[in-house]
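Questions regarding the structure given below will be posed in turn.
Every protein chain of the complex appears in place save one, which is left out.
Then we have chain A:
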Amino acid sequence: MSDNRLSVFKTYKLYVGGKFPRSESGRVYEVTDSKGRWLANAPHSSRKDARDAVVAARKAFGGWSGATAYNRGQILYRVAEMLEGRREQFVREVADAEGLSRSKAAAVVEAAVDRWVWYAGWTDKIGQIAGGVNPVAGPFLNLSTPEPTGVVTVLAPRTPRSWAWSR
């Protein structure tokens, strides 16, 4: 890493249906650090981008919810493995974008990795805890099985630091 070398910036994009498109709007907004310095341009998603994302999620729902709980657990655990492997990158990005110290940023990333591991273990247990055979008073069999909701929309808060490592 010579001092003369110019580093390569990352183009941040959307993630929709397994692909990394730019926003349909063609627009971006500036992401700055806590001191207002420019960090990167992020795609400024439009309503159409949101619709495309929901359509992609709906399309994937059958396959994902139909996969065995074991298989889903393996994939969640894989995410934890990959996140751990890219720990340094995420610590840097969290520190820059959220204005955290390195050690606090590391704690945020570590908590995120462990959270993936925690839910990797839940996939094949939730059915036994939330479901079961109901002891009905009659000659019929009655089962309860928790089922997934469907497509879920998640809105991340503007200042994640208050909750991300509070647990």
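Basically, contacts are C-beta pairs under 8 Å (C-beta built on N, C-alpha and C of every residue); 3 or more make two chains touch, one makes a residue touch a chain; residues count from 1.
What we mean here is this: contacts and distances are computed from a predicted model.
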"Aldehyde dehydrogenase", "High-affinity zinc uptake system membrane protein ZnuB", "Extracellular solute-binding protein" or "Sugar ABC transporter permease" - which is the UniProt name of the missing chain: "Aldehyde dehydrogenase"
Chain not shown: contacting residue from A:34, A:89, A:128 or A:144: A:128
Chain A, residues in touch with the chain not shown (by the definition above): 69-70, 73-74, 77, 114, 117-118, 120-125, 128-129, 141
